[in-house]
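All protein chains but one are shown in place.
Right after this comes chain A.
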Amino acid sequence: MAKDFEVPKLPTYLEIPEINEGVMAGDGPFKSVEEFQKPLGFPGEKVENWQEVAINKMGDLKSKYRSVQVFLDACVKCGACTDKCHYFLGSSDPKNMPVARQDLFRSVYRRHFTFAGKYFPKLVGAKELDDAMLDDWYNYFHQCSQCRRCSVFCPYGIDTAEISMAAREVLDAVGVGQKYCNQILGKAITVGNNLGLPEPALRDTLLDLEEEIEEETGIAVKYPLDQKGAEILLITPSADFFAEPHIDGLIGYGKVFHQDGVSWTMSSYASEGANFGMFIGSYDIMRKAALRIRKAALDLEVSRVMVGECGHAWRVAYSFWNTLTGVGAGASASDEFSAKLQKQLDSRYPQPQHIIEYTHDLIQRGRLEFDKSANDDRTVTFHDSCNVARATNMGGIPNGQFILPREVIKAVCNNYVDMERSTIMESTFCCGGGGGLLTDDLMEIRIKGAMPRMQALKEVEKTDAVNTLVAICAICKSQFSKVLPKFDFDPYMIVSAHQLVSEAIIMDKPQTDDSPSEEVEEASVETETAE
């Protein structure tokens, strides 16, 4: 961390701060270097004619994305969004107000692409793209977690995430990339996951996990890898393989699959749910990462593709996969590319499906039994992860993405309360670490940005003695583990929804196994011989 800062105090009521110019000014996160830039096709360092390149890129982007073009034109500066961003509420830097953040980009757009900005720049606040402006872009567009809360409240639906993605794309095009995202993307599109975990390491990790669960429960829950012909391909964030508390969620998924008796597998080729291509706004790189999943689904001949607890993964999967790679349904007959995969996928299930949708469905059909008292030491609240809440759906019913996770949680524990309405569901506050900000060099903004969520949590801690915070996003879980103690919470209070499921689920004893679970065991033998 470059400088000292104060952890924000948690007020009784969330107040709108007075603006404090320049509080979050700085150099931004660590910059990427040639080693990480080149594999993604970006220049290794800031190019000579960067202004020209940047302006051309802006022109290109606004002709490819209606969102960018319309959002740059439509803003009337009504100020409705100015008190909606968690980073502004936590930092009080005015450039963290959504409209002011957009204006960094919009002022350059006006200068170069509009009549008023070309001839009357002062009048309309049009500005040149100079070094100072580019530095501001780099700094402040990496203080946006692309959580889209502003978009909910904008009368025209202007989504700062779209602008911040565009700005990051321009930055990458001129060779000023962010190290965290670009380094990770390099691993994701070559090795298959963000950690750069190769197949043998992944296999070992999963075997250890199997042993651990068997020791603890006496039940052989399997974590199949690369098992051809399995029904379900599970795509989960790689954090689930080793990070705390994520791994307890993975244990939960495994137990649910085991109990249902379904055959499932993960893929060592596509072992990552989180798609950082979205963070840097690159359609092509996002597609490249997503194509690995398509290939894994085709190669493993699965009939269902399922996604683990990961917010940005679920947004890309739910909203973008069908577009990017055809994982979905409803391809036109002439669309050979998508039709090939969609013929293979089972149209009785939504494609892709969220693990919460799957577990929820089993609960609805009475396929799972729980001992809810196993979670009686907990009073639980649910943090709607921003990308799940505002950019996806579950269950195909209106607001299903809010309803299903809550129903799953309530099915496995007795004590549940929601946080203040204006901080959940479509108005949820981001954890503060999303959108490519989950890196230690951005710790100050991460902590400040977490303040609004922490404030709402503190409230339910006081009123209802909440001691457990559930999230269904790998980034939320990592971020909360880090920031909870800064606000005097127990860092271990953050858990996966499937950790609660895992703790309450009543597993069939091995000796009373019925036929479906035998199938699973046979399948696992296959995996072992295949090795």
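Everything below uses one rule, namely that a residue touches a chain if its C-beta (ideal position, glycine included) is under 8 Å from a C-beta of that chain, and two chains touch if they have at least 3 such contacts; residues count from 1.
The rule is simple: contacts and distances are computed from a predicted model.
Participant: When you check the chain that is not on display against UniProt, which of "Carbohydrate ABC transporter permease", "FtsW/RodA/SpoVE family cell cycle protein", "Nitrate reductase, gamma subunit" or "Carrier domain-containing protein" does it turn out to be?
Facilitator: "Nitrate reductase, gamma subunit"
Participant: Using the touch definition up top, pick the residue from A:401, A:439 or A:455 that touches the left-out chain.
Facilitator: For the chain that is not drawn, the touching residue is A:401.
Participant: Using the definition of touch stated at the top, determine which of A:43, A:326 or A:433 touches the missing chain.
Facilitator: Answering carefully, the residue with contact to the hidden chain is A:326.
Participant: Which positions on chain A touch the chain that was left off?
Facilitator: 16, 18-19, 62-67, 69-71, 73-84, 94, 97, 99-100, 103, 114-116, 120, 122-125, 148, 151-159, 162, 190, 269, 283-284, 288, 291-292, 295, 299, 318-320, 322-323, 326, 328-332, 335, 337-338, 350-352, 389-391, 393, 396-399, 401, 425-426
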